[in-house]
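Here the complex is missing one protein chain, while the rest keep their positions.
Read from first to last, the chains carry the letters A, B and C; within each, the first residue is number 1.
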Amino acid sequence: MTLYLLRRLLSLSLTLLAASIVVFLVTEIIPGDPAAFMMGINADPAAIAALRSELGLDQPVAFRYLNWIVGMLQGDFGQSYTYRVPVSELVGDRIAVSLPLTLYALALSTLIAFPAGVFAASRRNAPGDIAIMGVTQLGVAVPNFWFAMLLVLLFAITLQWFSAGGFPGWDAGVLVALKSLTLPAIALALPQASILARVMRSSLLDTLDEDFVRTARAKGLSRSQALWGHALRNALIPVLTIVGLQFSFLLAGGIIIENVFYLPGLGRLVFQAISQRDLIVVRSVIILLVFAVVAVTFLVDIAYAIADPRLRRQRR
Amino acid sequence: MSVLSVRNLDLKIGRIPILEDVDLTLDAGHILGIVGESGSGKSMTALAIMQLLPRAARWTGTIEVAGNDVGAMSERALCTMRGRDVSMIFQEPMTALNPVHTIGDQVAEVVRIHGEAGRRHAHARAIEVLGRVGLPPDRVAPDRYPHELSGGQRQRVAIAMAIALRPKLLIADEPTTALDVTTQAQILDLLRKLVREDGMGMMFITHDLAVVAGLADEVAVMKKGRVVETGPTRQLFRQMRHPYTRALFTASAHVPERQPRIETAATPVLEVRDVVRDYPRPRKNLFQAQAPFRAVDHVSLTVRAGENVGLVGESGCGKSTLARAILALEAVQAGEIHLNGKAFSSAGAGPDIRQRAAAQVVFQDPYGSFNPRHRVRRLVSEPFFLMPESPQDADRERRIGKALEDVGLTAGDADKYIHEFSGGQRQRIAIARALIIEPSLIVLDEAVSALDVSIRAQILDLLAGLSDRLGLSYLFISHDLTVVRAITDRVLVMQAGRIVEDGSTEDIFHNPRHPYTRSLLAATPSLAAALDEPSGETVET
Amino acid sequence: AQTDITVGMQLEPPNLDPTGGAAAAIDEVVYANVFEGLTRFTADGEVVPALAESWDISEDGLTYTFHLRDGVTFHDGSSFDAEDVKFSIDRARAEDSTNAQKALFADIQSVEAVDAQTVKITLSQPNGLFLFNMAWGDAVIVAPETADTLATDPVGTGPFAFATWTKGDSVALEKYAEYWGEAPRLDKVTFKFIPDPTAAFAAVMAGDVDAYPNFPAPENLEQFKADPRFTVIVGSTEGETILAMNNKKAPLDDIKIRQAISHAIDRQAIIDGALFGYGTPIGTHFAPHNPDYVDLTGQSAHDPEMARKLLDEAGVSDLTLSLKLPPPAYARRGGEIIAAQLKEVGITAEITNVEWAQWLEDVFKAKNFDLTIVSHTEPMDIGIYARDDYYFQYADADFKAILEELNKTTDPANRSELLGKAQRKIADDAVNAYLFQLPRTGVANAKIMGLWPNAPTQANDMTAVYWVD
Partner (left out) sequence: MSAPPADRNAEGNFLGAALRHPAFIAGLVLTLLFVGAALLSYLWTPYDPTRLDIAAKLQTPTSGHWFGTDHFGRDIFSMLMVGARVSIAVAIIAVGIGVSLGVPLGLYAAAHRGSLLDEVVMRGNDLIFAFPSLLLAILITAVFGPGAVNAIIAIGIFNIPVFARLSRGAALSLWTREFVLAARVAGKGRARISVEHILPNLMNLLIVQGTIQFSLAVLAEAALAYVGLGAQPPLPSWGRMLADAQTFISLAPHLALFPGLAIVLTVLGLNLLGDGLRDLHDPRLRRART
């Protein structure tokens, strides 16, 4: 197991290294000069040049790349060009919104998907199953930003149950903050829940067809005992994969939703940073997100091993 | 008292009739063998008794288990019955156990689910039952997971689950087909012992007449969803009133007629010298590689022109690996292989493509060895690729037609797709494909294992005839000693990657020298031997 | 009455230092609220004394002596004096200055702190706009001690002191108790950043913001008007919105083609379609609310026939031009409408939507464009037509002469005439197609008073804002 962990960690860092190079190069060739953008339309060329050197943009590419990497390894993500504060500070603030939102949406999506998937699987082809599968088909097809618009129209503008967006900050109280994240979380969770419910169902159906479930039935277990006691844990592996993927997707994939609800989250930070050519923020956030993806995949793998003793053994 | 009585059982899946008018009875302490070809409805009968039929299945008739009419029982009552009054062992030990629960838990669950004992007590019972089936806790701890056990051990766990509550009826659906002969013999002994000790009734399903002859008190022969003949084992096999029973019997004891013309003097067709095949194993840690797993360990052998050589050994001993090495489908780590006296491949050197045509192959799986998307014409002519100038047009057609006719099909079959053929026909096509470029050697890796007995007999005849007519040599790989005995001139016995014995077929079967060979032979069920035995073992109650 | 207010803004300022960044959003938060200069703009665009109580101008127009106000303190408690003024102006015009409007200070030769309350500024040449220039947000006075941290922690002399900045969400200001002038009526001002127009609409509707002075979706104003909870404030900005043309790039170097394009355009349709009727058509690069404005819209009236004729005369057919559109809605929507109007006269406009950074790089710097739509929001910026390397590449010698004369002229009547001449000159040359003066359409809770209707500069001056019950 330790060997396995070591190998995974090695490939994790290689992925991060490769990703950092890709991100750096891509952001390097984006047309548009951060300094020119910051100084605006009537800026004096000398002032732009002064700003460029202040931001360190006049140094050679390789030097800047190494600087960035070495800095990151020491936990220093650099200074935002536009905000003029440490990137880590900016990111920290945004994660305080994005992470709870992600977890909220993920919790919603699992809480909906899990029972729905199990229910549908246990009533294969019965009306309940067909109804749930129909709804999830729709859920997968609805673009979440459109759904978000409809939510705002209904709950914020018409019914005024929720505010239309914005985030009051955690200082305003946990409940208030959670309330403001509710509509966005629902908008994010619906398509994810649909996907998850479908995966849950089909994985469970596959497992229910396995020989060992038949064995369990032959032992005298009822249909639902066999489902809960034997099929479920085996069916969980593909579901875990999807949950892992969704986590990382939601962490960054909320950009549009964050815009619709004007939440100060990570996604909006990068989006804005791209348009403002605050490249250092773009780079650092993307690397952070890549790290999150890789780390979550890693955790999911470990979760597999817990769910499935066969994997524990193989990797020892 | 009868623990099972099935009367007038009709069963349909969708609109397709599966079982018709099946009648069976079984008394406590007795073993009822059910034999019949694949698809004859053996498993469906068992599942009907368990009431675990596929969703689309509908049945009529009466099924009584220990005096209860299962047709009249509620699902709840059925759950109570299953596992307590009647339990079942399935064919495939690899998948019949839940991979994420320990074996102890899985056995204890039966006890718990029927409210016979609390958690702790159930566990104690599980350990006890596992001990009974030969898995004492000091050797095989009950907190192991199924993947940590061998196939035979897993099947024992499945048996332990089935007998934990001493059911009145035990159904065993081909419980040993997935196991090698030695393990099979152990499992059969165990089952026999359990029936005798506990006085339960056992319904034993198999397609292997030899197994059933050595085990069952009574036998029912099934064909196409009907029971064509039943009776006490020995009586039934002696009399064999129904022609189908007779056909089955002759087919399983079938020995093709052969006139081998072995050319001892000429250069051997195949010469394998000191071949080693290693599979790398995952590294122990970052700095320390694990010694590779040696699947074939310094094997040397020769096959002469016109000679049929058998290669036997239990599952996993390296037979298929050796076959792949001979065919140069995998690189070898040491040794060399010569075809017709010329070097074909060796460690470090890839195969000499020009020689490939000399050795062809027929695999086990008649379904998996053809690309389903090609017509037979293309499938059969694939080896033409090996010829420097592959025949064209009329010549090509003629040779395809001839190859098909050689194996008893017609030239017209060339236009069909593979799914339009039965398993036996497919295996013929596989042979035609191997024959078409007139190789000197055909490697047959379990080429008849997947076939029903009667079809197997036909294919064996075909192979024997071809070898005689065309002077072909075979390397015939099988774990089924009966078959090997029927078709080969010489036998090699393989154990753990090594050839441990090599001798003429008659010699090996009558006078095995190596202990491993002896144990292999002893474990092989023999129909003739079973029927000759005095009836002392069967205890009537 | 309520003493706090939440004001919606579309863009978040990247930092809060008006002397170190070009973003309009900076001034919209801090101008007149946190920072003050020697002079300042009023709501109707007049330049009035701010930190300078009064000033004397020498005969030759080269020396300005500012008399500073007494008892002014910065928010950190330190006092304000002439040294701060000298420091601020020297800092802005220094070699390595990162002031975005360095040109404002270009004519200054020296700054001298005569005594604690007096500053003397000497110019290298007379500049009729000097006091005007000093009213800009880029010319506010800062203290040397805090100058390096203004970006994140602005310290000024204004009626409100910076309190908190929740990045990505809002900036909060609090009333500064020691303010030298009349105390503001509000205790707390929160600027909330809501870039998405729909979200802005929802936020106003739901009462999450009290006022949105520069509301990005004019189509929603009708609904606000119909709702008694809100007032809609319609004013004007200094933004001349133009369809800029690349004057040096063929075929746009042909005046006939530029005229044809001008005639192809139906200003009212653009105003109706892109701005839902708000906005004033213009015929030249000048703000219509300015007394010196000359209405030249008739000269380039919508006339597709004429446009086609001019194209014929120029001998072109099947003209395809690139049209690069920056992000604001007026440009994106206006661009679609213009493309459709140009199509009517046989010109294909290939639209590319670009971000600001790209626009600056591609259009403004590299001049790699045929057409683009921009609103020039700096006040009194007709001077850009005299700039040599400006992106639409006009730089006509005659026009430059007019402007040079204007710079030297201080007499109002003469100035007015010269300005008229300049306006006509660029309209005659059809340098760009002049579309409309960008409106400032705001919405606010009906109980809020004192918001600026117009935007003579980019600012949300909260000094005089209050709630009624």
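Operating definition for what follows: a contact is a pair of C-beta atoms (placed from the backbone, for glycine too) under 8 Å apart; a residue touches a chain by one contact, two chains touch by 3 or more.
It should be emphasised that the depicted structure is a prediction, and the values quoted were computed from it without experimental measurement.
Contacts of the undrawn chain with the visible chains, over the full complex, involve A, B, C. The chain that is not drawn here is touched, among residues A:Ala46, A:Ile69, A:Ala96 or A:Leu153, by A:Leu153.
For the chain missing from the display, the contacting residue among C:Ala43, C:Ala103 or C:Ala217 is C:Ala217, taking the whole complex into account. For the chain missing from the display, the contacting residue among C:Glu12, C:Asp27, C:Asp208 or C:Glu355 is C:Glu355, taking the whole complex into account.
Set against the missing chain, the residues B:Gly231, B:Pro383 or B:Gly497 yield one that touches it, B:Pro383. For the options C:Thr19, C:Thr198, C:Ser262 or C:Asn454, the residue in contact with the chain missing from this view is C:Thr198.
Where chain C meets the missing chain, the touching residues are 196-198, 201, 205, 217, 219-220, 222-223, 269, 272-273, 327, 332-333, 335-337, 339-341, 343, 351-355, 358. Touch with the hidden chain on the side of chain A covers residues 11, 14-15, 18-19, 22, 26-27, 29-31, 137-138, 140-143, 145-146, 149-150, 152-153, 157, 209, 248-249, 251-253, 255-256, 259, 267, 270-271, 274-275, 282, 286, 289-290, 293-294, 297. Residue-level contact of chain B with the missing chain is found at 14, 38, 54-56, 324, 327, 329, 353, 356-357, 359-361, 363-373, 382-386, 417, 419, 430, 433, 450.
Heads up, the rule we're going with is that only the chains that are shown with their structure count from here on.
Taken as a graph of touching chains, this assembly is arranged as a line, each chain contacting the next along an open chain of partners. Taking the mean of all protein C-alpha atoms as the reference point, the chain centroid lying nearest to it belongs to A. Inter-chain centre distance (chain A to chain B, centres taken as mean C-alpha positions): 50 Å.
Computed centre separation for the pair chain A/chain C is 40 angstrom, with centres defined by C-alpha atoms. Inter-chain spacing, taken between the CA centroids of chain B and chain C, is 87 Å. Those residues of chain A that touch chain C in the shared complex are 30-34, 36-44, 46-47, 50-51, 54, 82-85, 90, 93-94, 97, 149, 152, 156-157, 160, 163-167, 169, 259-262, 264-265, 268-269, 272, 274-278. By the touch rule above, chain C contacts chain A in their complex via residues 12, 14-15, 21-23, 95-103, 151-152, 166-169, 192-196, 198-199, 202-203, 205-206, 208, 327, 355-358, 360-362, 364-365, 376, 378.
Remark: chain A residues 2-3, 6-7, 210-212, 214-223, 225, 229-230, 233-234, 307-310, 313 touch chain B in the complex.
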